[in-house]
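Below is a slice of the complex: some chains, not all, each in place.
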Amino acid sequence: MKIAIINPNSTKGMTDKCKFVAEKFKFVGTEIWASNPTNSPASIEGHYDELVSLMGLMEEIKKAEAWGAQGFVVACFDDPGLGAARELVKGPVIGICEAAMHAASMVATSFSVVTTLPRSVPIIEELSHRYGMAHFCRKVRAADIPVLALEDPKSGAKEKVKNEILRAVAEDNCEAVILGCAGMADLTLELSEQCKIPVIDGVLTAVKMVEALVGAGINTSKINSYAPPRQK
Amino acid sequence: MKIAIINPNSTKGMTDKCKFVAEKFKFVGTEIWASNPTNSPASIEGHYDELVSLMGLMEEIKKAEAWGAQGFVVACFDDPGLGAARELVKGPVIGICEAAMHAASMVATSFSVVTTLPRSVPIIEELSHRYGMAHFCRKVRAADIPVLALEDPKSGAKEKVKNEILRAVAEDNCEAVILGCAGMADLTLELSEQCKIPVIDGVLTAVKMVEALVGAGINTSKINSYAPPRQK
């Protein structure tokens, strides 16, 4: 099975992190493609960054399908371009926020999300409504760090994420915590142990869910709004 | 007051139609800018078309602000790029679906929407949820015409829209009908009279609502998620 992970921003370090996690946990026989556009923002911090990444994201998705990808992960927690990608390709396309929220709702009665910047909070709240997950979501919290601080070991970012998770545990009455940024994918296990609460990362979860859908023979429905783009 | 209307597709005829309607109904002292990208799809029929239009849409919004625009209308019923545009500019930015639904909810207890293609129906339904208008919205209907048929008098498109409105009147128990495409902006009055139900067009409504917000001194909040894009 061939699975593609597209990181919509242009920071290769984050792409590598996603690939590392996927390679480590993939099923026997799964091949992983991981790429990112080179003409997109270095990080996606708000609606406009997301918008600027979209054309590059689509190009990578097309390349991955040409490579043979049967399923696709969009590895940014704002879940950019899902609808458009679903029109372009045959296989399932899953966002990492989407995957993490669905998974969390099946192993806990509620969750909180810890993301990077406060400006991303309303975006993630809106996604929780769109996916039907709002009543499982206790709170979306921001550790108040720029996305790229996660790539810099000296930034103190990991400590700030940990502290925000501990605040979620203390204040939110949640039963799981979702990491709200692809750049946190390597912290899952460590944070879960330190904070004594299941910590769920969207990148890994989305890769496994795509494997599951492809393995079940479930593709994107093409009978109406996800049909290929119309010729003019 | 300077108001900009950006049609995100590249069909100048639709832009002209929007401008005509706005000029006819604007308040004394309002100046209208109307433009469209030249590198976007000829019509927006689904998620991917919408995505392809976004960078061009942003460019036009920047140009319009350089011209002095104090408020902005995005003239496509899928309301593309609202969040990103709100980050870019100071004045209010309103989508035509958003404007029409809000207005309808203040003059009728419920409405139906008549759009062009069936593939746009789920997109508009999702907008109705996002805006909190789902419980006012009886049904989103498609006249089953391509967007550009509205630009061709011989296509029979107007008749099909009219028939779909009449079905809404007969079957939906709605008290108003919203026209679900910028290309229908010139049909409002005629359809309203023929179908014996208030017919609301988003382009005109959005222009007037933007005039209202600008006139009231209400600008986009810049204190969190609509703040200008972050420097990397």
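Lettered A and B in written order, each chain numbered from 1.
As a convention for this text, contacts are C-beta pairs under 8 Å (C-beta built on N, C-alpha and C of every residue); 3 or more make two chains touch, one makes a residue touch a chain.
Note that the structure is predicted; figures quoted are calculated from it, not measured.
Note on stoichiometry: the full complex in this file contains 6 copies of its one protein sequence, with 2 placed in the shown coordinates.
Convention: only the chains that are shown with their structure count from here on.
Here the CA centre of chain A is 31 Å from the CA centre of chain B. Considering their complex, residues 41-43, 45-52, 54-55, 58, 81, 83-84, 86-88, 117-123, 126, 129-130, 146, 148, 224-227, 229-230, 232 of chain B touch chain A.
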